[in-house]
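Input: a single structure, listed below in structure tokens.
Shown here: the complex without one of its protein chains, the others still in place.
Order of writing sets the labels: A and B. Residues in every chain begin at 1.
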Amino acid sequence: MTTLTTLAAEVRANRIVAGVRIPHPVSDPTVAPDKEIDVRIAVARRALDVLTLAVEGPTVFAVDLAKAR
Amino acid sequence: MRDVVSPNETAQRTSQGPPVRVVHYLNQFFGGIGGEQHADHPVEVRAGAIGPGRALEREWDGAATVVATVIAGDNYVSTFASEAEVAIRSALEAHRPDVLIAGPAFNAGRYGMGCVTACRAATSLGISSVTAMFPTNPALAMLESRGLIVLPTVETALGMPTAAKALARLALKLGRGEAVGTAAEEGFLPRGMRRDVWHEQTGADRAIAMLKRKIAGQTYRSELPIEIFDSVPPAPPLARLAGVRIALVTTGGIVPRGNPDRLREYNSVTWRPYSIAGLNDLTGDAWEPIHGGYDSTWAREDPDRIVPVDALRLLERAGEFGALDDRLYVMVGVGTSVGNARRFGEEIALDLQKRGVQGVILTAT
Partner (left out) sequence: MAAARGRLERRVFDVSDVSFGPRIRLAGGLLELDRAAIADLVLLDDRLTRCEVQLVSPGDDARIVHICDTAEPQWRVGGGTFPGWTSPIRTVGDGVAHRLRGAGVTVCCELPWRKTGGIQTPRENIAEMRGPLAALNPLSHLRNIVLEVAVRDDLSDEECDRAVHVAELRVAEHVAREATRDHEPDSVEVFELGSADPTLPRVVYICQITSQGPYAATFYYGGYLDRLMPTIVHPNEILDGALVDGNIAGPWIRTPTIVHQNNPVITGLYRDHGRELYFAGMVLLRGHYYGMDDKYRVAQQASKLAGWLGADGAVLTWENAGNGIMECLYTLQECERLGIKTVFLTWEHGGALGDDTPLQFYVPEADAIVSTGSMDEPVVLPKVERAVGGDTVRLNPQLGGERHPAVGPIELSWRLELYGGAGHVGETRYGRVDV
């Protein structure tokens, strides 16, 4: 899970989930404090989901944060 | 785009000492056994020079001689690389050459791999080696080719005369134990080994000079080769999340407050596992970010923003996956060498296997 998705692809990580921002890749401190956990849940859920997906090589997966916020 | 650099010098007859002893590695085709139908031919050793080896001897004009030619089929070497390496090593032990020459393989991938294997066999015995192939031969993307001396060739065997000349020259130097210059000086491809130097000109002047040449369509030599990373076959997907053990790994440098293991803020030389057993989240009181390469303001307030322990605990409790492993694997990514990162990955993977972890979420800043 990283914001630097192309860098992860370059070093051949196969399952890459796009992070939010470099200093907080799995969260979003700009949302209301009580809502921030929802962002992390959405990100974590996506990561778990991606572990169940077949890939052929480096693949970047986005997280739909609109659902979380 | 790499230039094909072919030094002008020709191999000279040595005025003193016996001829340099060479073992030459060839595939089944250049070794005179046959075409593709003989690609499964196992390693065979024949006396003297064969095919391209004779071109080398003409270049040397007595200064060096091919004492034996090692031939192997392209399929054989690529399928049974370890067995091939063992066999080639025996041949080298038997003949004790001053240098091994492999190929030229041009753009043939399996042949290239065979050349790499042959050179590695030589290296393991302390024998110098040199090979030649097209710069984007797939064999050169393999980790195993790192550190080998590889002369660039054109794509096809039409380049044999030039390649033979280049191989002959450099092999003679290597076989005589003479000092080898930089990749640029000797004409071989960057091999993943670099050394600090002081140039005549400043970096700015070199950059402007290089740009002028590039704009004018003249040849130029980049001072830093592009690195291609080798692919890793993806692990098969998890069939389901129920009952699955998941572990968290991070390069974001989240450690127990006080950094008890004195991890570095960059250029990691070690990783550490920390227990998150019984923890529902990571708090700023108990954990801190020690990574020197990102603005840690947000991580300091709530380390879950780097390692989402709280979210995963909630999902674990809701039954969306089996269990979150008690171990959090931590290191600092910034400035860490690729070599160390590889080693950490291997070590952590072994530990994960022992703990029955089936899926990993690795977070990076």
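Just so it is clear, a contact is a pair of C-beta atoms (placed from the backbone, for glycine too) under 8 Å apart; a residue touches a chain by one contact, two chains touch by 3 or more.
Quantities reported herein were computed from a predicted structural model and do not represent experimental measurements.
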Given the contact definition stated above, which residue among B:R96, B:R206, B:R240 or B:R317 touches the chain not shown here?
-> B:R206
Option from B:G293, B:G322 or B:G345 whose C-beta touches the chain left out = B:G293
Contact with the hidden chain (one of B:R191, B:R245, B:R272 or B:R355) | B:R191
Even though one chain is not shown, chain B touches it at residues 1, 146-147, 180-184, 190-208, 210-212, 214-216, 220, 222-227, 253, 259, 262-267, 288-297, 300, 334-335, 337-339
Determine and list the chain A residues touching the chain excluded from the picture.
-> 3-7, 10, 18, 20-23
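Assume only the chains that are shown with their structure count from here on.
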Centre to centre, by mean C-alpha position, how many angstrom separate chain A and chain B?
-> 30
In the complex, chain A touches chain B at residues 1-4, 8, 10-12, 14-15, 19, 22-27, 29, 37, 40-41, 43-45, 47-48, 51-57
Would you pull the chain B residues touching chain A in the complex into a rising list?
-> 229-232, 234-241, 244, 246, 252, 294-299, 301-302, 304-308, 310-312, 314-315, 320-321, 338, 359, 361-365
